[in-house]
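Shown here: the complex without one of its protein chains, the others still in place.
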Amino acid sequence: MIPLNWFLTLSAVLFLIGMLGFFIKRNIIALLLSVEIMLNAVNLTFVAFSSRNGHVSGQVFVFFVLVVAAAEAAVGLALVIAMFRNRETLNVDRSNLLKW
Amino acid sequence: MIDYLTNRDFLLMVLRLVIVFGGLMGAFAYLSLVERRVMAFVQMRPGPNRVGPFGLLQPIADGLKFLFKEQIRPTGANAWLYLAAPLISLVPALLSFSVIPFGPALQVTDLNVALLVVFAVGSLSVYGIVIGGWASNSKYPLIASMRSSAQMISYELSLTLSVVGVLMIGNTLSLVKLVQSQEGLWLGFIPRWNIFLQPVAFVIYIIAATAETNRLPFDLAESEQELVSGWHTEYSGMKFAIYMLAEYANLIAVSCIATILFFGGWNGPSFGPDWMVMILPTIWFVMKISVFVFFYVLMRSTVPRVRYDQLMRFGWKLMLPVALANILITSLLVALS
Partner (left out) sequence: MIEALFFLFAAMAVGAAINVLVQKHVLYSALSLIVLLVSMSGLFILLNADFLAVINVIVYAGAIMVLFVFVIMLLNLPEDEDGADRMRWLKFLGIPMGLFLLFMILATLWNAGADAGVQAQMPGSPEAIGRSLFTDYLLPFEVTSLLILIALMGAVVFAKKEL
């Protein structure tokens, strides 16, 4: 029997790693990947609580997270392609035309 | 521990594993011979017939040749990924056999989501091709892996959607229960196979499965006339052999699923003494798979390859709408009856 806290701790660690990646990495695809790590950490929490409470709602929520992740990946990658076509780089620091 | 290891259930499971794994490995080896011989007959030439009677020892000779080849690695290739890629494509291909029932007793394990497991590991097998093409550090493999990744996403949709109709009729995701739901006869002579209920789904499944296993006419990832030999251009020796093994494993897995979903799995007439009754279902199953494999080999030697834009247009504009329409109509009929 695995304590619930183990799953929550693991989820917190993963979420932190994803968040750090989002702040540290400068490549826009790496930023999207960091978001995926965070979504996965949240998924783990949902499923752990769902298992703990014996209720299926948490797992249904993971479905919605999956849908959001798919939509995010599709739109995000389309944006990445458009950005690369215009700017020849994926570094988010270099796409600063609107900044002065 | 000792108790567990000498347990009857455990020993039975080991026995099943050995039979399934050994049988499959033998089948893979001889599939290469069957493919070459059948293709040769279609093209009116003898094919490999020198090693042993009818060339029956050819797979052994091939295996020895693969073993003794020099191991080479292209300059600038990523060493780890280059080595890992063939294994990444083999492991998912073999994993799917852990849930496929070859007979009432001959199944490694049954899950209540067995069919989804097969599709899940099948969707992972694309990484073997993609990583292999990338790690080779060569232009033709790279083009092949790009084509392959786009092709896999496109046809996986139709593949998964085509079986939904069957699942709605069978009302389960377990492969054993799907087979059991197709037992018996209609009107005394038509077997209760799903092919008669879902012919459209079957056609879509076969076409999408051809694309998923990279067989002609959809072998855009290999296409030896344009890309040398696609993603495994830079592979030789045992690593190449593992790629071929994975390809045949995928071919047989896809044929197994087609048999289970549409042709009643191991169902068939059973007669004779006890040992015959026990062994007959597996024989029916293997025969049904052989028909599919033979069909795929024939298709490889007779159908020309499609162009890449044709492949994409066909997948998205024809297969997907038809699969969706099939689901709609099936669900209406299931709801009404």
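The first chain written gets the first letter, and so on, giving A and B; residue counts start at 1 in each chain.
The rule is simple: a contact is a pair of C-beta atoms (placed from the backbone, for glycine too) under 8 Å apart; a residue touches a chain by one contact, two chains touch by 3 or more.
All values derive from a computational prediction rather than experimental measurement.
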In the whole complex, of B:145, B:158 or B:198, the residue touching the missing chain would be B:145
Mind listing the chain A residues that contact the chain we can't see here? 1-10, 12-14, 16-21, 23-27, 29-30, 32-34, 36-37, 40, 43-44, 47-48, 50-52, 54, 56-57, 59-60, 62-64, 66-75, 77-82, 84-85, 90-91, 93
Mind listing the chain B residues that contact the chain we can't see here? 81, 111-113, 116-117, 119-121, 123-124, 126-127, 130-131, 134, 142, 145-146, 149-150, 152-153, 156, 160, 173
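Heads up, the rule we're going with is that only the chains that are shown with their structure count from here on.
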How many Å are there between the centre of chain A and the centre of chain B, using C-alpha atoms for each centre? 33
